[in-house]
Every structure is written in C-alpha cells, then in structure tokens.
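Structure below; questions to follow.
For this view, one protein chain was removed and the others were kept in their places.
First chain written, first letter: the chains are A, B and C, and each begins at residue 1.
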Amino acid sequence: MRLSSDQIQACNEPLLRRHQQAFARLSEYLEAEGFQPDALIAQIQQLQIAIPSWALGTGGTRFGRFPIGGEPRNLEEKIEDVGLLHALNRASGAISLHIPWDIPRDAAHIRSLAAALGLKFDAVNSNTFQDQPDQPLSYKFGSLCHTDPAVRRQAIDHNIEVIQYGKDLGSHCLSIWLADGSNFPGQRSFVQAFQHTLSSLQEIYAALPDDWIMLVEYKPYEPNFYATVIQDWGTAFLLSQKLGTKARVLVDLGHHLPNTNIEQIVATLMMEDRLGGFHFNDSKYGDDDLTVGSIKPYQLFLIFHELVQGLQSRNRSVDSLAWMIDASHNTKDPLEDLLQSVEAIQLAFAQALIVNRKALAEAQQQNDVAWCQELMQGAFRTDLRPLIAEARLQAGGAISPLHTYRQLQVRQQLIAQRGKKAVATGL
Amino acid sequence: MRLSSDQIQACNEPLLRRHQQAFARLSEYLEAEGFQPDALIAQIQQLQIAIPSWALGTGGTRFGRFPIGGEPRNLEEKIEDVGLLHALNRASGAISLHIPWDIPRDAAHIRSLAAALGLKFDAVNSNTFQDQPDQPLSYKFGSLCHTDPAVRRQAIDHNIEVIQYGKDLGSHCLSIWLADGSNFPGQRSFVQAFQHTLSSLQEIYAALPDDWIMLVEYKPYEPNFYATVIQDWGTAFLLSQKLGTKARVLVDLGHHLPNTNIEQIVATLMMEDRLGGFHFNDSKYGDDDLTVGSIKPYQLFLIFHELVQGLQSRNRSVDSLAWMIDASHNTKDPLEDLLQSVEAIQLAFAQALIVNRKALAEAQQQNDVAWCQELMQGAFRTDLRPLIAEARLQAGGAISPLHTYRQLQVRQQLIAQRGKKAVATGL
Amino acid sequence: MRLSSDQIQACNEPLLRRHQQAFARLSEYLEAEGFQPDALIAQIQQLQIAIPSWALGTGGTRFGRFPIGGEPRNLEEKIEDVGLLHALNRASGAISLHIPWDIPRDAAHIRSLAAALGLKFDAVNSNTFQDQPDQPLSYKFGSLCHTDPAVRRQAIDHNIEVIQYGKDLGSHCLSIWLADGSNFPGQRSFVQAFQHTLSSLQEIYAALPDDWIMLVEYKPYEPNFYATVIQDWGTAFLLSQKLGTKARVLVDLGHHLPNTNIEQIVATLMMEDRLGGFHFNDSKYGDDDLTVGSIKPYQLFLIFHELVQGLQSRNRSVDSLAWMIDASHNTKDPLEDLLQSVEAIQLAFAQALIVNRKALAEAQQQNDVAWCQELMQGAFRTDLRPLIAEARLQAGGAISPLHTYRQLQVRQQLIAQRGKKAVATGL
Partner (left out) sequence: MRLSSDQIQACNEPLLRRHQQAFARLSEYLEAEGFQPDALIAQIQQLQIAIPSWALGTGGTRFGRFPIGGEPRNLEEKIEDVGLLHALNRASGAISLHIPWDIPRDAAHIRSLAAALGLKFDAVNSNTFQDQPDQPLSYKFGSLCHTDPAVRRQAIDHNIEVIQYGKDLGSHCLSIWLADGSNFPGQRSFVQAFQHTLSSLQEIYAALPDDWIMLVEYKPYEPNFYATVIQDWGTAFLLSQKLGTKARVLVDLGHHLPNTNIEQIVATLMMEDRLGGFHFNDSKYGDDDLTVGSIKPYQLFLIFHELVQGLQSRNRSVDSLAWMIDASHNTKDPLEDLLQSVEAIQLAFAQALIVNRKALAEAQQQNDVAWCQELMQGAFRTDLRPLIAEARLQAGGAISPLHTYRQLQVRQQLIAQRGKKAVATGL
C-alpha cells in the first residue's frame, strides 16, 4: 500500500485555511522574536528520523502482547510501512534494520524498493540477545562477553555478517546493543566480562569499513537484573576510546537509572566527539519504550538544546548523528505512535532552534539564573506545531499526519491486505 | 516598600502593544477551539496562591547558604514582600505563616497590614522539627510520635498554640508536617510511632475550630533517612480517616519516591474527599524544592488536569483547596523565584482548563489511546502566556512581573532599606 | 519422579558429622544468648512456603527466554516438581495455581496426587492480563477496570470460575493481580478506573466463600508504564476497606518504587489487620523477580522482623498469612532457584526469631539508636544456616538441598523423562 500525493493533498484541503491562519500568527511572533520561519523550516526538513524495522508491529511485555492486525509480515512490507510514514510526514526517510529479523535476501531489490519511497538505510542492528532456531551455541549466558570463546566467536561472526548486509544496502553504521550481564552478585567477573567484550568488539571493529561508524549502546539493566556489561555511558565511552575513532556511543533515552541528567551526558559525549546517535523513546519508570515526548517533553527539549548547541559549536550538520526511534507500541497502532514520535522530536528540535543563545550565554555568564530559565522555558512554551506542519506541507506531506492516516483508513487497508492475525517478524 | 499601581502601569506601557497583539492571536485561536478567553481569565483570577513566609529569604542546604541581601527581618517585612508579589501578579493574595518563626505579637496590627495589601492568611504551620532556644524538651527523637509523653505533650500544646495564632489572624487551616521518623532499622517501632502520632493528632484535632481544616503532610524521607512516620499518602490518608472529616491530606510535590505518579494520588484523594491542599515546588531528585514548573512542567499540567477534573466533577470552587508554594530559593532572588512559580502554576491551571474534556472522555471510553494523548498534549502545548498576562493586566498587575520587578529595582531598594546582611527569620 | 527418604538420607550421610559440629557450635551460642534451639526449630518447621506453579519452568523477559529442559508439561508434573522440593527441604508444602495455565480437569485426582506428596493448595490465581486463544473479548485495555462492561463481565466471571477451581482443590484464597492501567497520560480516567475495578471486585467478593480470603495485589508499573489502577498499598488498602474483612492486601516485594520502605508498609498493614500474604522475590531495579534474598538480604530480615512482631503481638500463627514465592528463573535451574529462595526465607525468619525483642523495646523507649542497631544487626549477622539445616534434617529433609538435588541428578532425570525441549505451560 502506498499513499499518493493526491490523497494527501486532498486530506490537507479542508485543514488548509486554519493551518495558514495559525502559521501566519506564529510567523508574526517568530519574526518579532528575530527568527526567520523559512530558515527554521529548512532546518526542520533536514532532520530525518530512522524508523526501526522492529517498531512496525505491536510490541509487548513479558506478560503478553496484543496484536493490532495488518502488521508487516516481511521486510518488503516493513519498508512499505516506513514509506507510508514518510509520505505523511516527510521526516521518516530512513529505516534501521535488525538482523536476523530482517535479512535482505535480495539486496538490490530491497534497495530499489526503498529508493522508490525515498528511504535510506540507517544503522543495521545485530542481535545476540536471543537464540535463533538452529543456532549452534546459546546466548543464555552472554555473547561478546561469554566465558566460552566459541560463543564469542559465533557472536563476532554474526556482527561481521550484519556489516556485510549493511554494506549491501548502503548503510554506514553498525549498532550494537548487548544484553550481556548477570542476574546475581558474583555470577560473573566484571573485569573479565569487560575484557572479553572489548576483545570481541575489536574483532568486529577490524571488519568495519573505513566510512562506517560502530555504535556502542549502554543500559543499566534488563534483561539482566543485577549487572550489565556496559552499564552506563562511562563504560561505553571507555570501550569506544579503546576501539578507535569509528566507535561512538549510542544514547537510548530509556537506558538510564532514575533521575539521570541525560542532557549532560549528551553534552559531554559531544564535547569528546564520541556521540554517535540516539534511540528516542520516553519513559516514566525504566526502559518503558513509550512514545517519544509523551511523558517528559521538557527533558526532550533540553536534550535537543544540547544537541543543537553541540552541532552548531562543532559546525556539524544534523545528519552527522544517527537519529533513530526505539519504542515499543503495546497499546497504540504502531504507525500512529511513530507519527506522534516523529512530530515530538521535530517539535523539540524546533524549540531548541529558537532558544536565544546569545542572550542565554550572557545570562549564564552573569549567573542570572532566573533569566536563563525564562529563556529556556520561553522557547519551550512557544507553540511551534504550525511550524512543523508547514515544514511538512512544503515538503509534500500532510498538515496533520494522524488525521490523514485515519481519514485514509490506512490500518483498515493493511488489515484487509495482510490479515487480522498478521504479526510482524521480530521480537 | 510598596509598588503603586502607577509604577506598574508605567512599566506595562511599553509592553502593551506587543502583549495586545499576542493576546489577540491567542484569543483568535482559543475561540476557534471553542473557548471564551474572558471566562478563562475569570477562572484564572480566582486562583490565589499562598506564599509561605519562610520562602521570602534565601534558602540553603546542609552545606551552606548564600544570602542575597534585603531579606525580610520580621513578620511585617514578610507581609510587605508578599504585598510586592501580589501587586505585580495579583495572584499571590495570601500568606502562610510558620510558628514560631512568625509569631504575630499584635494580631490586629498584622491583620490590618495584610488587609491593606489585599492579603489573607492561609494555613498556619507548626514547627516541631527544630529545637528553639529555651525549649524545655528536645525534638531530636521526634515530636508527636515521641516515646516520651512529655515531649508529645509539648508538641501537642505547640500545635494548639499555633491554632490560636491562626484564629487571631483569620486563618482556617492548620498545616502539620512532621519530621518524625528514624535513621536506622529497628530504631523505632513503626506501630507505636503511628499510634503515638495518631493520639497526639487527635488531641490537636479536638482543639480545631469547626470551620477549620487540619492538613496532614506526608514525606518518605529527610530529615530522617530510614523511615518517616507518615511516609506516604496512604499513611496520611489512614490518619485522616481516623481523625475525622476536618482532617485532609496535604500533597507536597517533592515528597515522593522517584517516579511516583502524583497525579493519580491527587485523583484518588479527591475521589475520597480527602485532598486538603498543595505545597508546590519542583524537583529532579528528592525534595529539591526548586521553582514550580522548572523541571517537569508536563507533570504539573497533569496534576492540574486532575485538580480541575476533581473540582468540576464535585462542583467545588477553586478556593476549596489550600494552594501554597513551598520551595527553597538557594540561588535565585526569592521574590523572582516566587513570581516564576506563581506564573507556572497559573499556566498549568489554564492549560488544564482548555483540555477538551468531552472529547477526552469519548476517546477514553473508546480506548483511543493516541487520541487521548493528542488532546492532552494539545492543551499543554498551547502557549497560554498571553492569557495569564491579560488576566494580570485586567486585575491591575504587571504584564511581565519579572521585567517590572527588575525595572523598578525592587531588590536594590530592599537591600538599601534592610541591609545587605539582612537574613530572613526562619530556617 | 519422586525422591525417596532413603535417597535423601544417603546424601545426608557424608555431611552429617560436619553439620552436627556446626549445629553444636551454634546451639552453644544460641543457648548462651537465651534461645532454645528446639523451640526455634519447631517454629521454623511451621513456616511452609507455597510454590507458584508458574515458577517451575524457565522464566524470561520480553527479549527472550532460554529453556533449561525437563520443565513440567502439565499440572501433574508441576505438582511432581513441588513434591521434589518439599522432599528436599520439607518447607515447600504448598502449591499456588494459576488459572487458566493449570486448570485441574480432575480435581479429585489432583488432590490425591498432591496429598501423596504432602502438599496443600494455597492461593489460586486468576489471569486477566493475557488473552487466551478463543477468548471472546480482549484484555488489551484492561479487565476489571475496562470501560466496556462486557469485558468487565468476562473478567469477573473468570475470577468466579477460579474460585470454583480453588474450592475443588481445597484452597481458601483467591489472589488477584491486575495488569490494568495505562501507558499514557490521559488515556484513562483514574477515578472511573478505580470505580469500575471496585465494582468488579465487589461482584467477585460476593462469590467468595465465607472462609476464603481475597488477596488484592498492587504494583506501580509494568506491563503498563504510565499508571496502574492499583498503584500502591494505599490503593489496595482502600479497595480492601471498601470490600470487606475478607479482602486483604498482598505484598509482592518487587512491586515498589525505588527505595520504598517495605517493612513499614508490612507493619502498617498488620496493624490494620489488612495484610493477607506475600509474594517473595528480590530485585535491584524493578520487578526483577530474582531469587529471594539474593540482592538485599538485610531488607528481607527487616520485613520478617515486622512479620514476627506483628504475628506475636496479635497472637497469630504463622499460617495465618499466605506465604508464596513469585520469582522468574531466567538463568538458574528453576528448582535450584526455589531451593535457594525457600532457604533465604527461612533464614530471614529465623534471624527475626532471635532478635532480643525485650532489649530492643527498651532501647527504642530510650531512643538508644546505636544500641537498637546492635541488636538488629546482631540477630542478622548470626549464622543460622546450621539451624535451618537441622530443622530440615529433623523433618526428614536434606542437610543441603542443593547438593542433594545435584547429587541425585534430578534435572538430568527430568530432562530424560520430559525431554530437552519440554516447556512449562504458563507465561
């Protein structure tokens, strides 16, 4: 299923007048504040968020899963779904694959399918946290950190194979999340686990093409509940230092202990040129994998404030980082959830763009704390939804992607085509 | 020091045109959404936030305190400071006193002083968490829960004395926060501590006038670090049930364990008609006592969403609850901090007023989760700052209280009058 | 498979002398401290811990599951497994079933099977957090709290059916855990969800036999990640108050926010006669469901200190509460894990029995904080492992259950009998 430009324009029609009024009001405000709406729109349009192939089906917890129907049954259908999102919001122009869930048997075919929908291939992801049927050795007690060199070998080879798949698709990035850890004190030597992991990563790193990046992800717990090998940014950073300049840290917003100041971690990693990319989601308790911006929108803005600051101060373009969503859509329609997620990211990015950085730097220099807060909250409280809508509209997308998605009855059509019981490959 | 209407109007003058444009744009939007700006303004103006007398000086931590100068040296100057705030924002029309820090030696004089500034006396607060010079018995090991009946007697009598001070001033509410607890496992019998506390509260309750409310506050830790007698809303609720209908629970936003869903607690307490009032502040880690809305503005909105829902569904007026700020201004000018705090509360309240409750109830009924989120975030993301400014302006206050406060050099004048080393009585 | 007394005795033989020496040393110490080892042993033997039928297979997370082989394929084999545990430790004399995972098609047969192994049926558990194949209505958006009365009806009927199964087996207790909640702010009305849940529970309560108890469990999050209907003990307590005296609160150690003082909750619930039972496990981060006592053994002791205190002060016998394990054995052999869990519970119970309560009460009365700590830690630091071993030995069990389990190659035999790929029914 594809959405044509005509379909989208037809849905935009009745919303147009009201949008134009809203955008005019906002433009008036922004201009009075010294911002050029056009310039902002151009920056917003550059931000493309990769959709992970595993987020297109209904997610679940250890207690159960409640499928919605019409889920993509194969890689082709996953690309189709990302194409639907991108047609609506013009900001989801990339897909992030997960091996072995999404093995591209015919890479050329897959590439042309994606290209036809305007999609690129972002980071490829390896999987050593599950046992696949017929896999010789088990990852029950770890993969790259395993005490048995044969298991490490298997996990290393898998990662190298994933790089190969990525090369075939035009990806330039390998993303590694390790579930490795322990459930009980004393179960594993921390030092040995680190050293095994490092030496395994070094072998994978050696297989990495020169123009690739290796993303090293950290997570304090789950699925192991006493310790994980890469428990925090410090450990991921240390590994990346030892690996080389192509190794970078991946920040998943849900992978932190309660109350962590994530924006400071982001700033530090950018300062050290070790930030590689993001897994966006939101959470209240742990790795809840909720819709981005649904719980702590101000924190999301603060993170983007650091990102914009870091990119601008280093003269980096927005696409020098890997921007990915990593969420689990347990009770919402996954595609609706992703539309909301991308919009929340765009809003936070746009809010960060209208922080008065010159005034802020001055207030900071004078320790005018109250004024710093005014400047930050002023940007955040500005209602930039019409700006994002205008960016979409100008790029050929929908004024209101969620409305249009519903109006065009996309889910119903997907169910009709794929069946009520279609379940996405993956988790 | 007092701010005249003329001074404030003069400061409004140059901001007026831009404010009117912004308010016109917002009104256009609100009306299109089906809201009457005038009706919203009327509701906003009804919400008066009590300023605690102890928040007018610089706060501190156990590690130190950095005074700003010009702090109020006595109760009269504290009232003067609240008068300044109220003159600017017309939303701080009440003061909450703390005994023995603010003993009104001449109640009639204090009442007329406050009345002249348009201020009422909200909850009076007792203090059994510190030892006062010449106090016969120490609260080192508790007050209302103490193992020694003589200490309990002293603490009970103090609370009854506080009620008397409150009666003299026209207050109708006693607020009790107990630091009582223990630092080490086994230090205290949980059951005995509860029973002592209950029986002490019952004596105080018996001294409460019929038209008074007793607010019972809970807190999980600090200054005791293993356990507190009233550790959570469940314990405060249980005590209030045993005490009677005049006993209500006070919710301090900072008095919760990490990740607590506070808005649900608020909803439950209102459902049971046991919510008495609020101590507003914000926090990232513990009882950080930061400016309201400075860290988690969305959570603040969600709390107000429940408050508005609860008040409307029970046909209660806004002043049926005790609305108080309880924050510690360690690095900001306390008066600036309070201006920011009141504005953040007003914004959250106004956002809650524009939730489309009919549409929300329908979406909830249909479990249309994505749509519920759209409705909630739609209200939150609306920039209502011009509405709050207009509410102030119409009530004779400042378009921008913070600008006006600075322009009129209030702090400088307070320092000139009271001295650079003036330190507020209190903590 | 069954373990004969002879087999166990044979394994005890080589350990006997060393055990007797250790027990003699400990007895000497205990007697010097004023305790009768025999009396302690009698109390320890009274404590029987129910094994949940769902904990006999390998557990998993949303990321995967790594089966061990030989898992029980049906209810009969689950009972067989609990029989193995009980034969070894003589302290696992009860089983807690989960419907529909363990429907007893032939109750008389199941009862006699259990009786032959010395097992009783503890609480029966309903399941409205998953959809079963061919279930008419989905629990995706809740069960007892659902907005649709037909879903609530289905969930109520299921619970009543579970009571019936329990009656057939001789159980006297229904345990209800609700996954009901919401993933996003605004998704659900807190008040409506509570009221629906209450009215559903009232219907189930009405079907409860007079000599039954209904256990209401609370949990702050998971599988819903914004809010749960019964988020904390306060909410469960409120429901149980409204339901009646047969309703009690179930405390699962893993169902608390970070840093919660659980022992105080236990004390409060016992004080109000509303504690119904326990789900024992341990955790470092969330509902990690690790082996009891593996992470925070001192906290476990403190909880038992309150339990012993509460039981003694109310003259209640140990079996007036429902003692259950609820853990997930992801990387250990489930049977080994359960042996360790039961031993940890016994140790904490025994430690609580040797707290010098008279001296503690005196030290508490005098606020002699340091001495209170000495008394508590003195009990906890005492190595009571020989006492537990002796209690087992005298009851016909193994001196060292884990050694004996391994020596008798139980798991290998189970795999031989049931197959390497046998997977327990359940989650």
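Keep this in mind: a contact is a pair of C-beta atoms (placed from the backbone, for glycine too) under 8 Å apart; a residue touches a chain by one contact, two chains touch by 3 or more.
These numbers were taken from a predicted model, which means no experiment stands behind them.
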item	value
Listed residues A:Ala267, A:Met324 or A:Ile354, member touching the removed chain	A:Ala267
Residue among C:Pro67, C:Pro100, C:Gly118 or C:Pro297 that touches the chain left out of view	C:Pro297
For chain B, residues in touch with the removed chain	59-64, 66, 129-131, 138-141, 179, 183-185, 187, 220-223, 225-226, 258, 283-286, 288-291, 294-295, 328, 330-332, 427
Residues from chain C at the interface with the omitted partner, ascending	18, 21-22, 25, 28-29, 32, 258-259, 261, 284-285, 291, 293-298, 331-333, 336-337, 340, 347, 367, 369-370, 373-374, 377, 380-383, 385, 402
On chain A, residues whose C-beta touches the chain left out of the figure	140-141, 147, 182-192, 194, 220-221, 226-227, 231-235, 237-238, 257-261, 263-264, 267-268, 270-272, 298, 302, 305-306, 309-310, 313, 355, 360-361, 364-367, 369, 372-373, 375-376
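Note that in this section only the chains that are shown with their structure count from here on.
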item	value
Distance-maximising chain from chain C - centres being C-alpha averages	B
Separation of mean Cα positions, chain C and chain A [Å, integer]	40
Where chain B and chain C are represented by their mean Cα positions, the distance between them in whole Å	43
Touching two or more other chains - residues of chain B	258-259, 261, 298, 367, 369, 373
